[in-house]
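Note that one protein chain of the assembly has been removed; the remaining protein chains are unaltered in position.
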Amino acid sequence: MTTLYNRIANQSLDRLAALSDGVFAFAMTLLVLDLRLPVAESIHSEHALLHTLAALAPQILMYLMSFLTLGIFWNVPQTQLHYLARGDRNFSWIHIAFLFAVTLTPFSTRLLAEFLAYRTALLLYWLNILLLGVMLYASWRYASRAGLIQEEVPAEIRQAICRRVVIAQSLYALGALLCVISTRWSLAFIFAVQLNYAVAPRFLQPRSA
Amino acid sequence: MTTLYNRIANQSLDRLAALSDGVFAFAMTLLVLDLRLPVAESIHSEHALLHTLAALAPQILMYLMSFLTLGIFWNVPQTQLHYLARGDRNFSWIHIAFLFAVTLTPFSTRLLAEFLAYRTALLLYWLNILLLGVMLYASWRYASRAGLIQEEVPAEIRQAICRRVVIAQSLYALGALLCVISTRWSLAFIFAVQLNYAVAPRFLQPRSA
Amino acid sequence: MTTLYNRIANQSLDRLAALSDGVFAFAMTLLVLDLRLPVAESIHSEHALLHTLAALAPQILMYLMSFLTLGIFWNVPQTQLHYLARGDRNFSWIHIAFLFAVTLTPFSTRLLAEFLAYRTALLLYWLNILLLGVMLYASWRYASRAGLIQEEVPAEIRQAICRRVVIAQSLYALGALLCVISTRWSLAFIFAVQLNYAVAPRFLQPRSA
Partner (left out) sequence: MTTLYNRIANQSLDRLAALSDGVFAFAMTLLVLDLRLPVAESIHSEHALLHTLAALAPQILMYLMSFLTLGIFWNVPQTQLHYLARGDRNFSWIHIAFLFAVTLTPFSTRLLAEFLAYRTALLLYWLNILLLGVMLYASWRYASRAGLIQEEVPAEIRQAICRRVVIAQSLYALGALLCVISTRWSLAFIFAVQLNYAVAPRFLQPRSA
């Protein structure tokens, strides 16, 4: 019986990973889908087309930022899943709640791209990122308590994963706070945080490369 | 030859699981895609934006509920597939019919979100859930009769899976019946049933965590 | 070197299968996405909603038929891939051309659902099915000639797969011809052929169930 259950527990992590990859792949592709094409009838010269596309630049930057967000939040649970020995139903449900937050990303991104100067839109975007962080933290804490993590994983890695989520979320919260000055400051700060995680993600990583 | 066929039968379950994960991932992401963004031209203040978004609350709750539904119905066939030793073409087709019901979910959800007070919309939503349950029940019964289930799976688990589908569907049917009073009662009841299955899904589960 | 190449060839079939499952899962989910929701403002009673939804019935039947088509054409290459020992780039490209025909299905389905009485729409739908069949036939013939099929696969199975595609396509062509009488006759005939393949797909199958 134990073998049977273990096998199921392992397969269940694979299936969860597959569902997760599907949701992320779709959410990432949808982001760019929302870029509105200029209407053909209103464009009569190269210059007009270029002008209309240039006006899309802030939106494209916004989508790039959300793509970065999804890239970052795709990487973290992947690391978590790798350190797990097995899953269980509760863990699956925490992960599914995390995926719900992922599917909200295209909506909160579109909202912010449309209402860049509005604090309401920025705070909802931040709430989305916060929800992603909270679910990741909850899933790792649950895995830790329920004994789902592989025994070989040393205590420092376990703590580093928690610490990482907390630090990142503190930075995002700080960024969100900057909207007291201006939503553009908030966005610039959050974007800088994300670039840092994407381009310099060496921390937590074995010195293998 | 036997080895060849077995290998194919097993691979076939993997492919079915992959198709299934893909369909669920898109259906889950599509749910939130239907949230309508406020029109930029009609919004002139933070307050107006907040007001418009607050009006989306019932729809967001509706989508959360459908996400829960999909989460629940993603978990059940996963458990079924894990207990199978192999698949065959008939089993595949019952599962594909189940996936058809899954792809209908974004439609029936949008319909209910748009027509929350209409019994027609609620009953169609329930018919969708019923169809999901019927196909799951049929696939497990077929697997049982055709000898597709692993021999190690004890009789009590086999029966528990059937019993679970029947109990859940009875509760959903009861919820649908409540629309005689009001569709809001129906929705509240169905939502409570789903939360119960998501948050307290310990039944049927090995006491491993 | 041989081991390296073999491993790559096998992995390449897995990746092709994964791409294929993704395209099918998306195409299947998109079909139902096109169902148009009644406009809330124009509906003022349960009766009006029911009436509007009943008018969707032919479209829903049409989508069910296309879902069946995709289900059938998902099963066939799956069987093909299982019998292969390895893939190569040419085989990949024939399969990618097959996937192009798959992605056309939501378009030709929408077209036919919108223009049910038009022969042009029906013939384009049939051309879509024909293209699917031609690519499947081509991929299996290529695999056969290039020596990609597992040696254990007996000659009768190799031929049965070709024969199956030819018979099915002859029936579809016959169905398309019936549009000389009426497109509805064509649709009914094609639908019957598809139901036959979905519900009674025992032929070609090992007598294992």
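Going in written order, the chains are labelled A, B and C, and every chain counts its residues from 1.
Please note the rule applied: contacts are C-beta pairs under 8 Å (C-beta built on N, C-alpha and C of every residue); 3 or more make two chains touch, one makes a residue touch a chain.
What you are looking at is a predicted structure, and each value in this text was computed from that prediction instead of being measured.
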item	value
Selected from C:Ala146, C:Val166 or C:Val180 as touching the chain missing from the view	C:Ala146
For chain A, the residues touching the chain missing from this view	17-18, 21-22, 24-26, 28-29, 31-33, 35, 37-38, 40, 43, 46, 49-50, 53, 64, 67, 71, 74-75, 78-79, 82-83, 150, 152-153, 198-199, 201-202, 205-206, 208-209
Touching residues on chain C - with respect to the absent chain	1, 4-5, 7-9, 11-12, 15, 18-19, 21-23, 25-27, 30, 86, 88-90, 92-93, 96, 99-100, 103-104, 106-107, 110-111, 114-115, 118-121, 124, 146-148
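The rule is short, and it goes like this: only the chains that are shown with their structure count from here on.
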item	value
Approximate Å spacing (C-alpha centroids) for the pair chain A, chain B	25
Chain centre separation in whole Å, for chain C relative to chain A (CA means)	35
Touching two or more other chains - residues of chain B	18, 21-22, 25-26
